[in-house]
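Note that this complex is displayed minus one protein chain, with the remaining chains in position.
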Amino acid sequence: MPFVNIRITKEDATAEQKQELIKGVTDLLAKTLGKNPKTTFVIIDEVELDNWGIGGESVTELRKK
Amino acid sequence: MPFVNIRITKEDATAEQKQELIKGVTDLLAKTLGKNPKTTFVIIDEVELDNWGIGGESVTELRKK
Amino acid sequence: MPFVNIRITKEDATAEQKQELIKGVTDLLAKTLGKNPKTTFVIIDEVELDNWGIGGESVTELRKK
Amino acid sequence: MPFVNIRITKEDATAEQKQELIKGVTDLLAKTLGKNPKTTFVIIDEVELDNWGIGGESVTELRKK
Amino acid sequence: MPFVNIRITKEDATAEQKQELIKGVTDLLAKTLGKNPKTTFVIIDEVELDNWGIGGESVTELRKK
Partner (left out) sequence: MPFVNIRITKEDATAEQKQELIKGVTDLLAKTLGKNPKTTFVIIDEVELDNWGIGGESVTELRKK
């Protein structure tokens, strides 16, 4: 009964791509650890560029460079 | 000083229902473990149906069935 | 299909108390929002006193006062 | 390679203030623990007032008092 | 720069299996969304059976059935 939380920047992920992520990570857990897909939860959080930082700078600032 | 994070699908929870959840889980922690309500934090995250998966499918897909 | 994460200080919660928390919050979500208990997940994290801070001090320091 | 998640109520934080938080916490981890800023991630979540509770009440309710 | 948090019950996952999970989910994000593997973070949390509940019961209780 794994729980997976995927956080990505809010850009242009489509419903199809999110569906692919959900399917892919669920399959990965079944294949690698034998986890039951039926009780595998996946939540995707899309985070605004101003709200994500790396190297001390927001992604908004990094993208300007 | 417990911290509780409740994640639900973004549907139609009202402010009153969220208030009930906050009150209910705070009371539960006081009753069960003697935790001080004053320093009990609760955060509710509402997640889009495309962004939540179970059994390898997004809730959007599951609802179509 | 709610997901609940409860974080408490690592002290002396018994398996019975944790079971009570799990049952209580699952029932609360069913009663308040009509959520299906079968797909309600609860994870309890117990956090060391050195690793939890409030008011700028670790709980270890606060307990000395 | 630390990961920091800062959760605040959704009010009026500007892009500049969020940039300051990102820079500040990245510097703090470098200074205190020698962590490499280049691989320090910071995510800020802004939470609606109805969705945050303390002392058994939502912030929306608390602000009315 | 995705961040992935995988939570599984603490049972018998080996270092090799965890490495497989890390590699698999990093590849999935590169393939599905074109995310850069170099800045993809994965954290696996292993949760005690007493601390994970589903359907209102801890996994410890469920396993007895």
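Going by the order they are written in, the chains are A, B, C, D and E; count residues from 1 in each one.
To be clear about the criterion, a contact is a pair of C-beta atoms (placed from the backbone, for glycine too) under 8 Å apart; a residue touches a chain by one contact, two chains touch by 3 or more.
These numbers were taken from a predicted model, which means no experiment stands behind them.
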| item | value |
| --- | --- |
| Subunit D residues that touch the omitted chain in the full complex | 1-9, 13, 17, 20-21, 24-25, 28-29, 31-33, 35, 39, 52, 54, 59 |
| Subunit E, residues in touch with the chain not shown (by the definition above) | 15, 18-19, 22-23, 26-27, 37-46 |
| Interface with the undisplayed chain - residues on subunit C | 7, 47, 50-58, 60-61 |
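By our rule, only the chains that are shown with their structure count from here on.
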| item | value |
| --- | --- |
| Joint neighbours of subunit E and subunit A, given as chain labels | C, D |
| Subunit C and subunit A - chains in contact with each | B, E |
| Interchain centroid distance [CA atoms averaged], subunit A/subunit B, Å | 20 |
| Between subunit D and subunit E, centroid-to-centroid distance (C-alpha), Å | 25 |
| Touching two or more other chains - residues of subunit D | 39, 41, 43 |
| Pairwise chain contacts under the document criterion | A-B, A-C, A-D, A-E, B-C, B-D, C-E, D-E |
